[in-house]
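One structure follows; several queries about it will come next.
Every protein chain except one is present and positioned as in the full complex.
Going in written order, the chains are labelled A and B, and every chain counts its residues from 1.
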Amino acid sequence: MSHVIASSGGIAWAQAWPYVGTGYALAVGLLGGYGVWVVRKLRRAERSLPGADEGQL
Amino acid sequence: MSMTAQGANGAPGTGTAPAGARRVLSRTASRVLAAVTLAAVALRLVMGLFVAPSDSAGDPPQGQVYRLLFLHVPSAWVAYLAFGVTAMASILYLIPRTRGLQWDHLAGASAELGVIFTALVLVEGSLWGKPVWGAWWAWDARLTTTAVLFFLYLGYLALRRIGGSPHQRSMRSAIAALIAFIDVPIVHFSVTWWTTLHQDGSIFNQKMQVHIQDARMNAALIVGVVASTLVYASLCIARMRLLALEEGMEERELQAAIEERLAARRDPSASSPAPQPVVTGSTA
Partner (left out) sequence: MLGEAMLVAGKDLRIEARARVGLAQILPFGAIVLLLFAFALDLNRGLLPEVAPGLFWIAVLLASILAVSRSFAVESEHNARDNLRLVGIDGAAIFLGKAAAIVVELLALEAVLLVGTFVFYDVSARGMVAIVPAAVAATCGIAATGTVYGILAAGLRMRETLVPLLVLPITAPVMLGATRAFEEALGGNTSQAWPWVQLLVVFAVIYVIAGVLAFGPLLEES
């Protein structure tokens, strides 16, 4: 099972970066993209509702 | 389409506030939350990728790959949290005394985020598993339960899209959320039991974990949990508000269309899409 581990120090960056990189990029991308989408639609909705962005609404 | 100053429900000046669209957080509070969230995310990226040292004490040592766990573990926590919030919100909707559309919006928003985080758990688990286990997947108890959770969520979200009045849809979704939520401990228990049946060191009982031997690792993990929770909270609140506003917009459009029709009937010489024959018999 541990055939991938080259040295006694564990998997080095040279081998690890595709996995770690994809993981982090995906998390940031997916959540960030969702956030951008929500904010954009919120702005559009607020614009078409007079008084929507004040405290009450 | 023009929205006249007379609100459809008689509230003059502003448009009618749709039920549940009152802001959960004030404008400044939202901005503060967003700023804190972004700061926490930046911090967790720095700590997880750079500050925390490489894993050299594990058996076998995982080196740099274990950093994925700084995402995977917090995401799993948030996925379960989100599901719990959906269940709580559903209960609040079902109880007549606390019923309010905002709970339905919370349930829906939380479930959407739950799907995203659940998907991240599965992918990050795979990305971790390939270099460490040699396989893209293992029937680890938590991973398997998360996979079931993913599909439970998807079904719930699919059910939410289907029509009826907001109240009908909310009732139906709330019940579905609770039915699904009850299943989660049962699934977890049965899957855990199932994986313990196989003691042969095969793909069944590999554990997705790393031995924490350094305080910096601990810190990175904690920051990761905090950051993920903040991301969930801020996105959830924003999405809740969007759901409320969109619902309000639909109501408003419907009201406006009704108003136009009524106005056209009362006064046929005013602009109207389909001129109606005048009831009194005089020709236009």
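Criterion: contacts are C-beta pairs under 8 Å (C-beta built on N, C-alpha and C of every residue); 3 or more make two chains touch, one makes a residue touch a chain.
Everything quoted here is computed from the prediction, not taken from an experiment.
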Contact set of the excluded chain (shown chains only): B
Hidden partner chain, touching residue among B:Met88, B:Leu154 or B:Ile212: B:Leu154
Absent chain, residues of chain B that touch it: 94, 148, 151-152, 154-155, 158-159, 162-164, 167-168, 171-172, 175-176, 178-180, 182-183, 186-187, 189-191, 193-194, 197
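One rule holds for everything that comes next: only the chains that are shown with their structure count from here on.
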Averaged-CA centre spacing for the pair chain B and chain A, given as whole angstrom: 14
Touching residues on chain A, where the partner in the complex is chain B: 1-5, 7-13, 15-17, 19-20, 22-24, 26-28, 30-31, 34-35, 38-39, 41-42, 45-46, 48-53, 55-57
Chain A-touching residues of chain B, taken from the complex the two chains share: 3, 13-15, 17, 21-23, 26-27, 41, 45, 48-49, 54-56, 58, 60-68, 71-72, 75, 112-113, 116, 119-120, 123-124, 127-128, 130-134, 206, 231, 234-235, 238-239, 241-242, 245-246, 248-249, 252
